[in-house]
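Every protein chain but one is kept in place in this view of the complex.
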Amino acid sequence: MIVILKKDPDKVQLEGLTTWLKAKGIEIHESIGSSQTILGLVGDTTHLDIDLLSALDIVEAVRRVQEPYKNANRKFHPEDTVIKVGNTKIGGGNLTLIAGPCSVESEEQICQIAQSVKESGATILRGGVFKPRTSPYSFQGLRDEGIRLLSIAKKLTGLPIVTEIMDISQLSYFDDVDMIQVGARNMQNFELLKALGTVDKPILLKRGLSSTYEELLMSAEYIMAGGNDKVILCERGIRTFETYTRNTLDIASIPVLKQLSHLPIIIDPSHSAGRCALVDPLSCAAVAAGADGLIIEVHNDPAHALCDGPQSIRPDAFDTLAKKLRTIHEVTKAVDVK
Amino acid sequence: MIVILKKDPDKVQLEGLTTWLKAKGIEIHESIGSSQTILGLVGDTTHLDIDLLSALDIVEAVRRVQEPYKNANRKFHPEDTVIKVGNTKIGGGNLTLIAGPCSVESEEQICQIAQSVKESGATILRGGVFKPRTSPYSFQGLRDEGIRLLSIAKKLTGLPIVTEIMDISQLSYFDDVDMIQVGARNMQNFELLKALGTVDKPILLKRGLSSTYEELLMSAEYIMAGGNDKVILCERGIRTFETYTRNTLDIASIPVLKQLSHLPIIIDPSHSAGRCALVDPLSCAAVAAGADGLIIEVHNDPAHALCDGPQSIRPDAFDTLAKKLRTIHEVTKAVDVK
Amino acid sequence: MIVILKKDPDKVQLEGLTTWLKAKGIEIHESIGSSQTILGLVGDTTHLDIDLLSALDIVEAVRRVQEPYKNANRKFHPEDTVIKVGNTKIGGGNLTLIAGPCSVESEEQICQIAQSVKESGATILRGGVFKPRTSPYSFQGLRDEGIRLLSIAKKLTGLPIVTEIMDISQLSYFDDVDMIQVGARNMQNFELLKALGTVDKPILLKRGLSSTYEELLMSAEYIMAGGNDKVILCERGIRTFETYTRNTLDIASIPVLKQLSHLPIIIDPSHSAGRCALVDPLSCAAVAAGADGLIIEVHNDPAHALCDGPQSIRPDAFDTLAKKLRTIHEVTKAVDVK
Partner (left out) sequence: MIVILKKDPDKVQLEGLTTWLKAKGIEIHESIGSSQTILGLVGDTTHLDIDLLSALDIVEAVRRVQEPYKNANRKFHPEDTVIKVGNTKIGGGNLTLIAGPCSVESEEQICQIAQSVKESGATILRGGVFKPRTSPYSFQGLRDEGIRLLSIAKKLTGLPIVTEIMDISQLSYFDDVDMIQVGARNMQNFELLKALGTVDKPILLKRGLSSTYEELLMSAEYIMAGGNDKVILCERGIRTFETYTRNTLDIASIPVLKQLSHLPIIIDPSHSAGRCALVDPLSCAAVAAGADGLIIEVHNDPAHALCDGPQSIRPDAFDTLAKKLRTIHEVTKAVDVK
């Protein structure tokens, strides 16, 4: 961390600052120029509050050199983290396909889709039951009843299941759920993140619509600081000025997050685009760029899905896509951008 | 709502669609052109799921004409809503000043600031106790103990108090709180919004960092649909490409939200800019543009505040500012952009 | 185009509007509802000024149904356009690799790089000579002398050359240039676009940092309306809130632009990321998503390049990458998202 002092800083205040920093185990290196003095802080600055420093009368600006996250940081954990979900592994060179409907609608629907995506090579079943909808008048999901239906499909197919949690109070329903999803709108629901830090299940953490890489990793840090190391990052599109697609898939997030962190990264091509015609090219791009997996919406009757129909693809399209993705994965898995 | 059909739509599907719409009480007006057919849907389309319609095979695109919110919509409630908080009224031509520290730190601190801002003309006291912090290693607030201290300051000064809720489970601590704040990061925490819809207290709803006007009003609609009409909107800056300021205050939100909705709007100049030097000009601008009030961070010792020090102003600066704001309010309250 | 009228529109004004529209050859279909009247305009609305219509007293809103571009629109030209540059073809299933240094620096440098990238499979040589630099104090390029050096490399290797034009007045230097590049900052330099509409050379049109797909296609339309149909679109990253990468590569632009337009699309992975470590994964992603080609910065000595060094890759890295890209292209060229 670098502290740029104002011209002619008050000596008493400066001494106060340096004493305080040294007490925190920070080494200080002063660069006294004719017009400016700069302090280089060396040591573990993760716990230093940058706002506090900036607020001091003698400080002009503070620049971070090190990342403010530690558990999620590749610098301290050079090896890729591999996370087990049921019998499947995410990370470490595997290509994990997670598939299923946007919403669980009925036992027949979820079981049919589960069997179909399993045959195409999906190893985890997704299905929404607690649905975050912009409008209070839209379908809100089958809630706990939906989890019961997911469990039936799990028993039938052996696929582990992942579904979204929207509030701490719902946690009691998640006993049979193998991986808990935190949605984009809850990425900075810090109370929820803290609660999930004490749970012994993998967490699929989606990036917020306007969250930076650092903020995503800080949210992962919240969960990890609580003791739960099994965090999987998920890019699902960010909000930009372009409104033709629902969101803009940030494809560079894959190599960047892999550089900054050891956690696996999954791409959601369905929500980022909001159009089924884009699911295929975006999935191919994600695998080619080095993603550890994809979470894709598949519906046996997209035109009548209770929500998000336009972005779901049919089981046969998923089957064709899965084959292509495995081929691209073979070709590109030599890619290493660390 | 307008439905643009694909060329040569399937007749059976088209009949299915029109029958379904009519059953929902929607009138349909067809425009059959040589190259395109358009359906104009007239009636209450608030409950129609636009995604469902878009997903139909025969539909090329759907365009909304009416807003998807009803309770928050000025078209259905032409008069300004005025909301009582303690003995103060927000809306209806009043200029409400809400002031206080970012975080409650001690009884002495909160009582001292409360008395000082009251003398300067603030009519509501703010103070954070449950703090949403990006880093798990930053100060997280005094939590329920903080609410106890706010209550002491309330008894001392008679000022009603407002503070932020971060999770439904905290609601039991809010008995003595006069207005509950929903922070920007929780604007789409739909479970929390539903819970607040059943509470008999005013809700200060902050706009999310990348939420549109419509999304903000849909979140207000969530609370109102639950039966709680006392919603106050709050603009606190949006996330843009410009990073010199923490966020970009969207000043046009004031006249736009007043046009679209009957709810009062409060501006937060402290968080939008993140720098105390900008609080004065942004506050003046907000009042000149027609805001119903401001929520301003005031600290007796900004340089040592436990959080967000750089954006807090001192009590004497607040006193000077409050005088100027009242003068601008007198001059501009004739402004009417409805 | 759909015109939503205000409630109880003035009859004389409405008649005036309908007469005016009919005179322009537009068919009008009225949907008169109890609370709203909607006009469906059918015919060629490309030349209608949407701002003009919106401004009328009787009009509440106007919604476009058809795209405002015609020459660039796939609806009117269903077949992919294939463009010849020297002996190379861009579009139609080919994968075109354009490579070379950010700036031309010397005869030795450009000739060496040209030979090297040719051996690796590049079929067009790039090199900047008129450089758009944010600072007036940065290196501004070798200008016309640079074009002379590019011509030498062209003669030596037989590779056609592409370089950026910054102002109409520079056109006289471009005789020996095979494809003229319009940079992101000039995408809406309409006078320049008009001038290039009368030139008989392919134009590589880069998307502006905050330009929508429609604006990019409207800029292509400017060139095409002047008579020059040889436009190649280029996505090079857009400006978003995320500042860790220089820009955010919008990977979805590839399938979207291919859906909307028949023009070829080239991706620039070097400028979008601003970091050489990202060039490999972003290039792979672009080819997997269906791009017609890539324009990549290659420098024999990136650390001492006169500009944009950090994003250039070395010739050997380009060689490895080119091989991988051809393999991915083989695997994915069956992808068709039209």
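Should a chain be cited, it is by its letter among A, B and C, assigned in written order, with residues numbered from 1 in that chain.
Basically, a residue touches a chain if its C-beta (ideal position, glycine included) is under 8 Å from a C-beta of that chain, and two chains touch if they have at least 3 such contacts.
Source: prediction; values computed, not measured.
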Only one of C:Leu56, C:Cys111, C:Leu142 or C:Leu321 touches the unshown chain, namely C:Leu56
Residues on chain B facing the left-out chain by the touch rule are 210, 212-214, 238, 240-245, 248-252, 254-256, 259, 272-273, 277-278, 280-282, 284-290, 324, 327-328, 331-332, 334-335, 337
Hidden partner sits against chain A at residues 2, 4, 27, 29-36, 38, 40, 42-43, 61, 63, 65, 210, 239-241, 243
Listed in rising order, the chain C residues that touch the chain left out are 46-47, 49, 51-52, 54-57, 68-69, 132-139, 166-170, 185-186, 188-192, 194, 209-210, 215, 218, 221-222, 225-226, 239, 302-310
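As a convention for this text, only the chains that are shown with their structure count from here on.
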Max Cα-centre separation from chain B goes to chain C
Taking mean C-alpha coords per chain and comparing to the overall C-alpha mean, nearest is chain A
CA centroids of chain A and chain C: separation to the nearest Å works out as 32
When centres are defined as mean Cα positions, the distance from chain B to chain C in whole Å is 39
Between chain A and chain B, the Cα-mean centres are separated in Å by 27
Residues of chain B that touch at least two other chains are 210, 239
